[in-house]
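A single protein chain has been omitted; all remaining protein chains appear in their positions.
Order of writing sets the chain letters: A, B and C. Residues in each chain are counted from 1.
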Amino acid sequence: MTAFISPADRQAPRSGSADPLVLLLAAICLTIFLIAIVGPYLAPYSPEDADILSAGLGPSGAHWLGTDALGRDILSRLLVGARLSIAGASLIVALSTLFGVSIALACAWRGGILDSIMMSALNIVFAIPGLLIAVILSALMGAGFWPPVIALTVVYVPFIARVIRSAALRERRRAYVDACQIAGFSSWRINLRHIAPNIGSIILAQATITFGAALMDFGAISFLGLGIQPPQAEWGLMVAEGRSELLEGSYQLSMSAGLMIIITVIVFNVLGERISDRYGRA
Amino acid sequence: MTGLLEVRNLRKAFQVKGADGLEELVALEDLSFDLARGSSLAVVGESGSGKTTLARIIAGLQPATSGSVTFDGKPLAPPRRLVDRIARAREIQMVFQDPFGSLDPIQRLGSSLEEILNLHYPGDRAWRRRRVDELLEQVGLSQEFRERTPRSLSGGQRQRFAIAKAIALEPRLIVLDECVSALDVSVQAQVLNLLSDLRQALGISYLFVSHDLAVVRQVCDQCLVMQFGKLVEMGPTQLVLNAPQEPYTKSLLAAVPRPGWRPSKRTQVHQ
Amino acid sequence: MRATTGGVARWIGGPCAIILVTSFVIYVALTFAPGDPVAQILGSRSSPEQRAELARELGLNLPLLVRYWHWLTGALTGNFGISTTFRQPVANILMPRIATTIYLVAYSALIILAVGISLGSVGGVSRRLRPYVSALIGFGIALPGYVAALVLVSIFAVYLGWFPTFGAGAGFLDRIWHLTLPAISLAIGWTAYVAQISAAAVREEEGREHVMTARARGLPPALIFRKHILRNAAAPIITASGLSVAGLVAGAVVVETAFAIDGVGSLVVKSVSAKDYDVVVAISVLIVAVFVVMNTLIALLHNIVDPHRKASDS
Partner (left out) sequence: MTNAIEIENLRIDLPRSGFRKRVPVINDLNLCIEEGEAVGLVGESGSGKSMTTRAIMHLLPDGAQRSGSVRYRGQEIADFDRRTLALYRSRDLGVIFQDPRAHINPLWTIGDFLVEAVVANRQMLRAEATDRAIALLAQVGISNGSQRIQQYPHQLSGGLLQRVMIVSALMPSPAFILADEISTALDVTVQSEVMAILSELRQSNRLGMLFITHDLDLAAAVTDRLAIMYAGSIVEVGPSHEISTAPKHPYTAALMASRPSLTEVRRLQTVPGRPISAFEAGNGCVFASRCSFAAARCSVERPLARQEKDRSVACHFAADLAPAISVAASQ
C-alpha cells in the first residue's frame, strides 16, 4: 500500500541518455544481422563447392579458417550459414512474440474464462518439453527450414505469453489503467497505446533473450539431422559435420560454428538483461 | 435542491476463497444517501469500511451487487459498452490516491490531456492546445510541463495534473479517493486549497473519500461516516465533527492527534 | 475429509488428465504423420493385398478413437505396440535404454542442484564475487549442449584421454566413467539457469525489509542467510530446479546423440527419422509423464515451503 513512497520512485531524475553498454551490444547485434544479410557476398568461396584435393586443410592465407572434410571453405560456410541461422531465430522470435504478446494482452485484459482456457491450453503445451515438440513436428512436416521454425514458435509462445501476461496483469492493476477507463478510452486504445508501451521494455527484453534460446535450439534441431539438410550451411549443422573430424584432432569446423553460436547468444542475452534491468521497472 | 447522485440500498459482496471454499465478503451493506447538486460530500472511514469500493462503484469501475445509483435522475449502470463509458466520462471523473501509479508513466502531460480532449471534443488543434494550457494553468502548472513525463514530477505536481485531467471534460461530479493522503503536509495544503478554489470556480460536486477528518472538514460541507460497509452517521460536516452522535464517530474523533492530545487505549471500537 | 478427497483429486487426477490429453494429442498427431507404416514394414515391393492384410492385422482400418483406446489400454498394461525398425515390442526396446537415460539424467540432476544452488547463493550474497559469477552464468546459459559436448570431448577425451568418447558403459563405475562428460554437457545450461534464478532470488530476499529487521536485531549473518534469505528464496529455486530436472529428459535427446549413447533420447531421434511412430509415441508420453510428475512435485514442495498456502489449504 505504501509502495509508492519508495524514495527511488519519488523523484527519479532518470537520465534520458542511453546506457553505453546497451548501445555497444546493440551495435554488435546489428553487425550480426548485417553479416546474415550480406554474408554470402562477402564469402571468398562458394560454400557448397566440394574440392576433395583441398579437404581438411588447416588455416592458411587462402582459407583463413581452413577447409572441411569435403574441401569446402569454412569461413565461407560460416558467413553463408549465418543467413539461415539468424533468419530462423529471427522468424521464431518475431512470430512467437507476436502471438505471445497478443494472447497475453487479451488474457490479462479479459480475465475470466478466456484467460483460464488460454492458460490451460498453454499449460498443456508447457507439459511437453520444447525439444520433443520440435522433434515430433519435424517428423510430421519433414526436414527443412520451416518445420523447426514453426515447431519452435509453438514452443516459445507459452513462455512469452506467460511472462508478458504477468507483466500486463501488474500493469492492469495500476491506477492509470483505471484512469484511462474513466476517461472513456476504448479497450483497444488502453491496451495498445498505454499498457503495451509501458511493458515495451519487458517485451523487448523477453524477445532478445528468446533470440538466444531460439538460435541454440534451431541449431540443435539441425544438429540432430532434423532441420536444415546438407549441403546447405547452417551453424548447428556445421557443428554436427565437424564431429568426426574432431575425433582426429581437427577442431576448426565444429569450434568456429559453435563459437559463432555462443558469441551471438551471449551478446543477445546480455543485451536483454541490460534492457530489463535498466528499463524494465517503471 | 435536487439530488445529483442518489444511492439506494447499495450492496457489494466479493467472493473470496476461504477455508471452506468460496466465502462472501461484504464490502458495502444497504447503503443509501444523496449528494446534492454542487455539494461536496465526504465519505469517512477506516480501512475495511468499504469507502474505496463505494468510490469505484460510483466511478463505474466496479458493478454493485444490488441496489441502485441514480445520477441526475437517470440510473447509473456499470458502463459495459464504449458509448456508455464515454457518456459516463463526461459526467463523472475520478482522482486516485496513488499519485505515482495513476498517471501513464511514459506519456507526456500535454499529449495525455490532448488524448482526452481529442476523444471527447474533436476540434481543431489550436483550440486543443489553448485548452491544455488553460487546464495546466488552472491547477497551477506552467506551460513547460506540457512536454514533461510524470516521472519528472513530484507527488504534489502529479496530483495536481491528475486533477487537471479530471476537470478537462467538465464533469459534474469528481470522485476523489484519498487523493491527498500520500502527500506531505506542506504539499497537501496546496492541493486542498486548489480543490476548494476549483469547486467555487467551476461548480463541480465532490465525492471526497478520506480517512482524515481534518482534511474532510477543509473540503466538504456534507459528511458520511462508514464502518464495516455500513453507514454510521451522516450530516453537515460541521455538525458531525463538532457534535458527533454515534460512539464510533466519537472514538474516531478522539483518536486524531492534535495539540494537547494524549493517546488512549480505549479508542478502538471492536465489533 | 472432503478436503482430503479434493486434495487427492487435485494432486493425482490433474496430472493424470494432462498426461492423458497430451498422449491423445501426440497419438493423433503422429497418426496423421506422412509415411505409411505398413509400407515401411513390408517394403515397396509388397502387393496391395498384403498391405491391406497387415493394415487389418495392425488395426489401422479402425476409427481413430477406437485405435487410441486400444493403444491406451495396451499402454496401461505395458504394451506400447511394435517397433517397425526393430520388429520387436516397443517395451522390450525401451527397457534397457531407460536405465541408461535414468543414469545420465540423475547424474546431471545432482550436478545441477549441487553446483547451481551453491553458485547462485554465492553470486547472490557476495558483492565481490557477483560479477564473476554472473559472467560464468552468462557463459553457461549461452553454451548449447551439443557444442559443450564437443568441447568436452575434444579436451578430456581426445586430447587428454581421461574419458571415453562415446558409449554408456556397463556396471555402475564404468557407467559413471562413461557418462561423466555427457552428464556435464547436459547439465551446463541448466546449472547456469538454476544458478541465475537462485542468485536473483537470494539477492531479492536479501534486500527485503524483514532481513533488515534480522540485521537490526543483531542476528548472526550465517543464521540470517540460512533462515531468512535462503529459506524465503526457496520457492523460485525449487521451481527452477524442478523445471531443469524435467528439462534434462528432453535435453538427453541432443546429448545422447552427440555422444552416441544408446538411450531413450537418441532412440527418439532415430525413430523419428525412420518413421517408427509407435516408439516415438511411447517415448513422448514417457517424457511428458516425467515432466508432469516433476511439475506436480514442484507444486507440492511449494505448499510445504509456504505457510500461507499451508494454512489456506488445511
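What we mean here is this: contacts are C-beta pairs under 8 Å (C-beta built on N, C-alpha and C of every residue); 3 or more make two chains touch, one makes a residue touch a chain.
Source: prediction; values computed, not measured.
A.B. asks: Specify the residue from the set B:Ser39, B:Thr52, B:Gln107 or B:Gln218 that touches the hidden chain.
C.D. replies: Of these options, the touching residue for the absent chain is B:Gln218.
A.B. asks: Using the document's definition of touch, tell me which of C:Leu223, C:Ala260 or C:Leu300 contacts the absent chain.
C.D. replies: The missing chain is touched by C:Leu223.
A.B. asks: If the hidden chain were put back, which residues of chain B would touch it?
C.D. replies: Residues 46-47, 154-157, 184-190, 192-193, 211, 213-215, 217-218, 241-242, 251-259, 261-269 of chain B touch the chain that is not shown.
A.B. asks: Can you list where chain C touches the absent chain?
C.D. replies: 127, 208-210, 212-220, 223, 227-228, 231-232, 305-308, 311
One rule holds for everything that comes next: only the chains that are shown with their structure count from here on.
A.B. asks: A-C versus A-B: which interface comes out with more C-beta contact pairs?
C.D. replies: A-C
A.B. asks: Report the chain closest to the protein's overall CA mean, measuring from each chain's own CA mean.
C.D. replies: Nearest to the common C-alpha centre lies chain A.
A.B. asks: If I average the CA coordinates per chain, which chain comes out farthest from chain C?
C.D. replies: The chain farthest from chain C, judged by C-alpha centres, is B.
A.B. asks: Counting in whole Å, what is the centre-to-centre distance of chain B and chain C, each centre being its mean C-alpha position?
C.D. replies: Spacing between the chain centres: roughly 54 Å.
A.B. asks: Could you tell me the distance, in whole angstrom, between the mean C-alpha positions of chain A and chain C?
C.D. replies: For chain A versus chain C, the centre distance works out to 22 Å.
A.B. asks: Could you state the distance in Å from the CA-based centre of chain A to that of chain B?
C.D. replies: For chain A versus chain B, the centre distance works out to 46 Å.
A.B. asks: Help me check something: in the complex, which residues belonging to chain C touch chain A?
C.D. replies: That would be residues 18-19, 21-22, 25-26, 29-30, 32-34, 138-139, 141-147, 150-151, 153-154, 158-159, 165, 246-247, 249-251, 253-254, 257-258, 268-269, 272-273, 275, 280, 284, 287-288, 291-292, 295 of chain C.
A.B. asks: Which of the residues in chain A end up touching chain B in this complex?
C.D. replies: Residues 4-5, 9-14, 174-176, 178-187, 193-194, 197-198, 282.
A.B. asks: Write out the stretch or stretches of chain B touching chain A in their complex.
C.D. replies: 56, 59-61, 82, 85-86, 88-90, 92-94, 96-107, 115-116, 119-120, 151-152, 154-155, 162, 165, 169, 182
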